[in-house]
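Heads up, one of the protein chains got dropped from this complex, but the rest are sitting where they should.
Naming follows writing order (A, B, C, D and E), and every chain is counted from residue 1.
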Amino acid sequence: MGTPISRFPVPALDELPDDVRDRIVAVQEKSGFVPNVFLTLAHRPDEFRAFFAYHDALMEKDSGLSKAEREMIVVATSGANQCQYCVVAHGAILRVRARNALIADQVAVNYRKADISARQRAMLDFALKVSLHAEEVGDADFAALHEHGFSDQDVWDIGAVAAFFAMSNRLANMSSMRPNDEFFLMGRLPKS
Amino acid sequence: MGTPISRFPVPALDELPDDVRDRIVAVQEKSGFVPNVFLTLAHRPDEFRAFFAYHDALMEKDSGLSKAEREMIVVATSGANQCQYCVVAHGAILRVRARNALIADQVAVNYRKADISARQRAMLDFALKVSLHAEEVGDADFAALHEHGFSDQDVWDIGAVAAFFAMSNRLANMSSMRPNDEFFLMGRLPKS
Amino acid sequence: MGTPISRFPVPALDELPDDVRDRIVAVQEKSGFVPNVFLTLAHRPDEFRAFFAYHDALMEKDSGLSKAEREMIVVATSGANQCQYCVVAHGAILRVRARNALIADQVAVNYRKADISARQRAMLDFALKVSLHAEEVGDADFAALHEHGFSDQDVWDIGAVAAFFAMSNRLANMSSMRPNDEFFLMGRLPKS
Amino acid sequence: MGTPISRFPVPALDELPDDVRDRIVAVQEKSGFVPNVFLTLAHRPDEFRAFFAYHDALMEKDSGLSKAEREMIVVATSGANQCQYCVVAHGAILRVRARNALIADQVAVNYRKADISARQRAMLDFALKVSLHAEEVGDADFAALHEHGFSDQDVWDIGAVAAFFAMSNRLANMSSMRPNDEFFLMGRLPKS
Amino acid sequence: MGTPISRFPVPALDELPDDVRDRIVAVQEKSGFVPNVFLTLAHRPDEFRAFFAYHDALMEKDSGLSKAEREMIVVATSGANQCQYCVVAHGAILRVRARNALIADQVAVNYRKADISARQRAMLDFALKVSLHAEEVGDADFAALHEHGFSDQDVWDIGAVAAFFAMSNRLANMSSMRPNDEFFLMGRLPKS
Partner (left out) sequence: MGTPISRFPVPALDELPDDVRDRIVAVQEKSGFVPNVFLTLAHRPDEFRAFFAYHDALMEKDSGLSKAEREMIVVATSGANQCQYCVVAHGAILRVRARNALIADQVAVNYRKADISARQRAMLDFALKVSLHAEEVGDADFAALHEHGFSDQDVWDIGAVAAFFAMSNRLANMSSMRPNDEFFLMGRLPKS
């Protein structure tokens, strides 16, 4: 109600292919609400499937980066790309995964001033370069990450997350995808 | 404790001139804590006095703009300038003054996607132009604001707030001024 | 031989999961060679599968845009992002699909000077905005496309192709993905 | 007469509060004319008072920077911000304070090519970074200034002058503040 | 003496080919000094000849633009390109040709705030676009100039002057070409 969640059509659940609907129902049961990115992409089932398969391959599997670090990459690059959906939604996930109520806002506005380690700072320097100036990535960038102990597989992960959200940010901005109200407060209150 | 609030010296309260200390004590009594901008500027009493006199002239007096609207200008331009202190601290004040838990994050990331009126959108278009490309401000910008009912005095207010925080953002980024932890949650919970 | 096709590991075919290998063999049989993007992504099978599923959903299915028009979007945005692999490989595909030996170089360097229709010019204006300034996309951009007869579904297609290759360009630049020599001449000679 | 000195109202002297009028009369007696910045800000007495209090705290007091060096910062950053009033008016003051007829035009157009010391070059590198990319200021910038013998207090002065004129440039561009004709020739002729 | 006029070799007059030396002697007799651009280019006689032949074809012949207008284009675009030699030297020529002591500084810093006609403003808008974003020049830019009465031949002149000084600015910045001291004051004093 009120502000639409997307400029594009949002199908009703019962209009969706079974696998798409099942995924949406599953996330609702786990999270208590359906993040709007699922509803915004649902009008294109093939793209929906590929998007979330890609997302899960990058964000959910084992990696040399922690899940919180991957969310830092999302939040920092999405801030640079002025993507409201991604900053708000992944900011919430970052707070939860890092168990830190402050980190998401710090990273979204200016990661150079955030309470992060030197290693994480190097990670975000590279992620931002991939996001904003990938054409200039070269040997010196890889060397800087190696100095902080990142392997080439880690470098791929950093760059691939930045690249995936370069796409995601553009989809969200193009469609005026609206972050759910639930995300804004999530992870900000101490667990009782 | 831990992360410093500024790269520069932070004097103890009893080292400060009386009027500076009195101002700091007054804000602490009102807010329950001392926003770090007061402590960061205190090592330069003359600049402290001028900064807050200017701030209050723009942000506290009567104006054709509501106080919440003036805070929107601060948050939107500070987001564009990647100023962590100003986005977090004035984001809190914006939530309180607008009685809206979502507006600050929306405006900070991308005001074009925020839940604001067409009039406020025009106000922020101008504020961002003053903040980022003031050299190009011209007749068409004034005409666009007049169409939305802004007077020339209102235009001055919009531009002057954007200009003042162009300074403030740079001071905060230069000094790595740290937003107080208290700001992050302020205004996010419904009043019971 | 000589210059590597990627900074990252390129597995041998017999090290790959069956479905990944099958896809690579199929493209080789159809095209006569294996485009290096298949080999560059193969070390990450899950990402490989999602990438090509997404690619095919956008580039191969029916759409209000012709396949040549979708390739124009790829070439124009990849030129702006200085992505050598995508400009060269998709330039070749564009020449083939448009049956036009000149169009790819024209669009890659400056689409505003290319031999395209006013409708295609509007399509590329939007694609470039999504690619470079998605945060500013708004009502006026949709209206401009509607004036040229594009439906909202067409607008999604334009923006989604631009967004997907925003990702792809960054992966290619990050990995120094090398375009196959075969692409450079493809589609340049008249069919005898 | 002819071209207005501001887009905004310019009050007559006898309409002004006593302290504002006194300040204006004093500057007129000292300089022989009233710089237009005094007249442009006079319609907002509280802002006028804070602006000049801040200006004087930064530009007139003792500092590790000479007054001429502080004017260099104003001229270089105002050139980058395309602020006609500040370049012309402070260019005049710089010529007078540095007793150098050439320096202001050199610094305004490209300080990297000006007849200044390596120390002053480092000072202006930092000032320009604060003016144009303050979000990126970090440890390396402080270290570079320390190498040239600047103390942290000097660094504050450099950054604070750059920040204050980031505000001033925007006020002048927003209001189309016109430099007085007197400034253009001031300091260009040898003292007889 | 002191600061060199170029990073590159400056030949003695008697080392130069006759025609190059004759040109230099002629300009010295006319102006009372040798503008450093002649000395800086003299080590490459063929480039010297082509440069001044081109310059004279654009700047000295009859045209729909006055000579002062052509100098305005030089000063405005050279300001945008931060070319100290061209702003200072051609600023002097502009003052002389326009018989206006203020116009050059105004145009160099921000032509949008200069005392020029609407027609001249349109002329400079186009010149700056050619200088900074020529890739975007299109039908609308030509239409805007036609509305102000410029013919296509005038448009060529505006663009060709902007293009020639795009080259000249880069040569001067690459070689650290130093403007002669004489230029700074030229045209600033009323004729007695």
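The criterion applied here is as follows: a residue touches a chain if its C-beta (ideal position, glycine included) is under 8 Å from a C-beta of that chain, and two chains touch if they have at least 3 such contacts.
All of these numbers come straight from a predicted model, not from anything done at the bench.
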Contact partners of the omitted chain among those displayed are A, C, D, E
Identify the residues of chain D touching the omitted chain, counting contacts across the whole complex. 110, 112
Where the unshown chain meets chain E, residue by residue: 7-9, 44, 46-47, 49-51, 53-54, 56-58, 61, 81-83, 130-131, 134-135, 137, 142, 152, 156, 159-160, 162-164, 166-171, 173-175
Residues of chain A in contact with the chain that isn't shown? 135-136, 138
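Throughout what follows, only the chains that are shown with their structure count from here on.
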Shortest contact path, chain A to chain E, counted in steps: 2
Nearest 5 degrees, what's the C-alpha rotation angle taking chain B to chain C? 120
Count the residue numbers both chain B and chain D use at their shared interface, divide by all numbers used there, and answer same if that is over half, different if under half. same
Go ahead and note the Å separation of the Cα centroids belonging to chain B and chain E. 44
Please report how many Å separate the Cα centroid of chain A from that of chain B, as a whole number. 28
Note the residues in chain B that touch 2 or more other chains, in rising order. 82-83, 110, 135, 173
Based on which chains are in contact, what kind of graph results: line, ring, star, complete or other? other
Return all touching chain pairs. A-B, A-C, A-D, B-C, B-D, B-E, C-E, D-E
